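In this view, the complex is presented without one of its protein chains, the others remaining in place.
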Amino acid sequence: MQDLMLILPPLIVFLGATALLLVDLKIADDRKETVAWIAMFLLVGALIAAVMLLYFNRTGDVLYGFSNMILTDRYAALLDIVFALIGIGVFLLTLRYNRVHQIMRGEFFVLTLFSIGGMMLMAHAANLVTIFVALEMFSIPLYVLCGVARPRLDSEESSLKYFLLGAFASGFLVYGIALMYGATGTLDIATMLKQVERGQAPLLLVIGAGLMLVGLGFKVAAVPFHMWTPDVYDGAPTTVTAFMTTATKAAGFAALVRVFLLGPGAFVGSLVSAIAILAALTMIFGNLFALAQRSVKRMLAYSSIAHAGYLLAGIASVANIGQSANAVIFYLATYAATSLAAFGVLSEIGSMNRDEDHGLERYTGLAKRNPALAWVMALALFSLMGMPLTAGFTGKYLLFQSAVSSGLNWLALLGVITSVISAFYYLRVIVHMFMKEDATVAANNEQYYVSKPSLVMMTLASVAVVALGLLPTLLLNMFA
Amino acid sequence: MSTLVVLPILFPLIGVVINAFLGKRLGEKVVGALATLMCSAAFVVALMLFSQVSVSKEHAIHAEFGTWIGVGKLNVPFGFLVDSLSSALMLIITGVGALIHLYSIGYIHGDPRANRYFVYLNLFVASMLVLVMGSNYLLMFVGWELVGLCSYLLIGFWFDKVKNAEAARKAFVVNRIGDVGFILGIMLIFVTFGTLNYHDIFAVVGDHKTAALALAGDPVAPAVLSAITLLLFIGAMGKSAQLPLFVWLPDAMAGPTPASALIHAATMVTAGIYMIVRSNALFHVAADTSNFVALIGALTAFIAGSIALRQFDIKKVLAYSTVSQLGFMIAAAGLGAYTASIFHLMTHAFFKALLFLAAGSVIHGMEHYSHAHHSAQHIDPQDMRNMGGLRGKMPVTFWAFIIGGLSLAGLPPFSGFWSKDEIIVAALHNPLVFALLACTAVFTAFYTGRQLVMVFFGSARSKDASHAEESGMAMKLPLIVLSVLALIGGGLNLPGSMWLEHWLEPVVGVHEGGFNLPIAALFSALALVALAAAWVMYRDGKRDTSLTPQLSSVSSFLNKAWQIDALYRAAIIMPFYALSSFLARVFDLGGIDGAVNGIGTLTKGIAAALRPLQSGFVRSYGLVMIVGVVALMAWLVINTR
Partner (left out) sequence: MIPSDYLPIGVMILLATGLACLVVLISILFGPRRRAKNPVKIASYESGMTAIGLGQRRFPVRFYLVAVLFILFDIEIVFFYPWAVAFRELGWPGFVSMLSFIGILFVGFIWVWKKGALEWETMDK
């Protein structure tokens, strides 16, 4: 029974999603909003469960369950909360977007819930097999979700690309797990960690961990395993993209934290340096590619690659492991809030124009047409840029600080330089929104309203961005 | 008890939130009523806190709500301190504030941005309370900046007029100069004492009471204390409009009159005095700074007082008078007469708020005619040369103005007399300061008399004046209440009882000299003579045309405020413009823009070159992955042992 309590948040999501699958059959097509509300209700339940896990385990002990297959600690509970909040935020966006784009299907919500459940399970993983199962659990629904906008071609294309390359990456992951098992005779991360701490890190284990890094690097879009990202993010429906940039990234990094930062990976010098190099490549290429984009959605896809780079810098900072893990989890939370705010704006724009064209000209003069959207977008972009007083700054500060304290001065410096480069493309959007007029668009078009649920979500996300920028201790105190 | 402490701040903030987000829906009336209610509620809580302080053993309530900033050695709590000093100021802020809120309902009625006005006003009250209630310098600084923001917003409230927007900007920029001094002072305090909490700092300083302190074996040079206090004083110079930073306050009169009354007369501008009195332990041991403070205060009082002699705008006279009176308070603080300073601060809050509100009522009355008749030719409703004879048309305003004016002039038994007298007595041992303050006192009585005569006596000099009408009840009620306060406010620290002095003793500690009958009699007589002179000179309202050439050049020098704005323009602003245009043209456009744009173009070029890599084919994506995997494996094999 205690085992079940430990994974109460994913359990609620899974069971609820299964039941919702049947409930959905009885709901008429024009009333699928009900499904969305039920899904949100489930996530609120999971949220409460996660808060309870946090509350009843105030000492932050690591509690194991299901024969050490899963665990629950502060990070797991916090990530559960993050996943649940992301889910709620995305569902609030779907109410208008999915209706306008005719993808208001019950399966959309059920699949997203299954995916969230898998991500939560990932946060609780204590065993490499659990990691693999959780990874597939959240990935397979995502493959389908990317293609949910059938018969739109680029949506189908993104789905197939993601599936093919994802299966490819999963292969590396499983092979890595197998090699690690071969090297250590165990799949339990804690046991493996003990062996490595005793200095038993044979090449086979290192190679296995490297292959796992490939599989997980694919999920978080680290260069050079990132190639799918722009095509898939661009082609998928915006609500799905919003979910993927925030939640998939968090789930992938949850696994990276477990296996590399808090696990055996942190004790192998060559692995750590490899991660640092990946981080550097990811920062550089993510930001450089983003510069050349004319579509805001594609630009955000590359920006999400760049942010994976900053996060990887945290994974490579192994001098003070607790501090780095805190920084990574904190950054994931801030990035989720910021990115949701930005994609909220994108989904509203997509609903207004009834298409998926996110060219810069679609954002020209937005401040006049729709000041609320323009301000939210500006705030989100400033936070992505890492402007002080926003959550993005605090997050980057903590990450680079842990990089510096681990002697990775060059990486922190590179992070700062690439952040400056990123200002070019973020500011370009702001300039278009605020300083240019668009004569072609009628100002009083009735479609140019912002839907209430989206507005609520964007407001909350913006408040979170500002609050975490001004008072980071609000969240950081939960780690202590 | 500790929850009670946040309520005064919380109430106006609730007003801010509700009015900011629902203001449009609620309508102007509800917004005004709610704002007034919230401020009044804060006043009630302030009263409760006041009574708690008076019965509490150490005459202070401490309340902490967790850590705000905790980085290394720096530990700043969300701490509030309600002691005799701050509780007294809280009463002034919320009490006068509530009256001015009430008055504003009538004054701002019909303005399309009325909701916003009340939001700013409530925000100001909350910020000012943070300023006086914070238990450390950083929280004071937060309040300090917030009230600066509110001041900026309210000065530029009618921002569609260029003049007002410029006045707001000027206030902001000039205040910023002072703020830099203040924050530097705070940093130096932290470096020296390792803390920002009043309690800890003053405990260290207070134990020694000498200039040569030893902190943890590290002697603190007197020079450091002088530097700290001097930097703090620079902050006070900005906020409390002292020489040479006083130029923003007269321009600040562009804002709505009630806001001027609250912010630029009664409360915000006295923040500098509060800060000095709060830091009295520091100023006490830094004698050089204190002398400097006294001198600057007296000089400011004198110069501003002389300028007020030749102003024609009804609000400008009051503005320079405020600067002059602030000089009095600063001088008192510099002389070590902290109680006298606070005493004058309080009575000044009453009578100057009263004068401003009365002036607002006059302006409101003057605007009646042109509003009703849509008269094409607009005369300035604030110019005293267009007024005259308003006594009969606006009786309540007239009596309020008389009480406020006589209080300002320093006639017994009005409140201003008692507080000003204490300051002058305290200045007796410093001849220069005494002389300056004595002259200023005479000036004050004269320009007050001049204003009273020009506005209310004689005959109407314009259609607007002859058709002026008394204001409504919402505006009259605060006038009456403030009149009573201005009349009896002196009772706070009457010779004999010295209630305020005893009340403030836990904070300022020292006892000052009290009442001096010959001085009091002398200055009362001087004030009477000056008032009489003003009556004689301005009774017919034609005095200004018949000046001798020499006198008229002095007059215009005073009217132009000693040409200080022109001086700043020539000495600071013009060279700055020249430098910045040089930097913009040569340095920025050529050097920096070139470099920045160059980097931008370069990175864009690189990005464009990389673009073909993203071909869209899954097979090439897979290939890139494989290359990555191989490279990674090679790295791991080579680098593992």
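What to note about this one:
As written, the chains take the letters A and B, and residue 1 is the first residue of each chain.
Here is the rule we go by: contacts are C-beta pairs under 8 Å (C-beta built on N, C-alpha and C of every residue); 3 or more make two chains touch, one makes a residue touch a chain.
Given the structure is predicted, the values throughout are model-derived calculations rather than measurements.
In the entire assembly, the chain absent from the figure touches the shown chains A.
For the chain missing from the display, the contacting residue among A:L21, A:V62, A:V404 or A:L427 is A:L21, taking the whole complex into account. In the full complex, chain A touches the hidden chain at residues 18-19, 21-22, 25.
Please note the rule applied: only the chains that are shown with their structure count from here on.
Centre-to-centre separation between chain A and chain B, using Cα means, comes to 48 Å. Touching chain A in their complex are the following residues of chain B: 67, 70, 599-600, 603-604, 606-608, 610-611, 614, 616, 618, 620-622, 624-625, 627-629, 632-633, 635-641. Every residue of chain A that touches chain B in the complex is listed here, in rising order: 160-161, 164-165, 168-169, 172, 201, 203, 206-207, 210-211, 213-214, 218, 223-225, 227-228, 230-231, 268-271, 273-274, 277-278, 285, 288-289, 291-292, 421, 424, 473.
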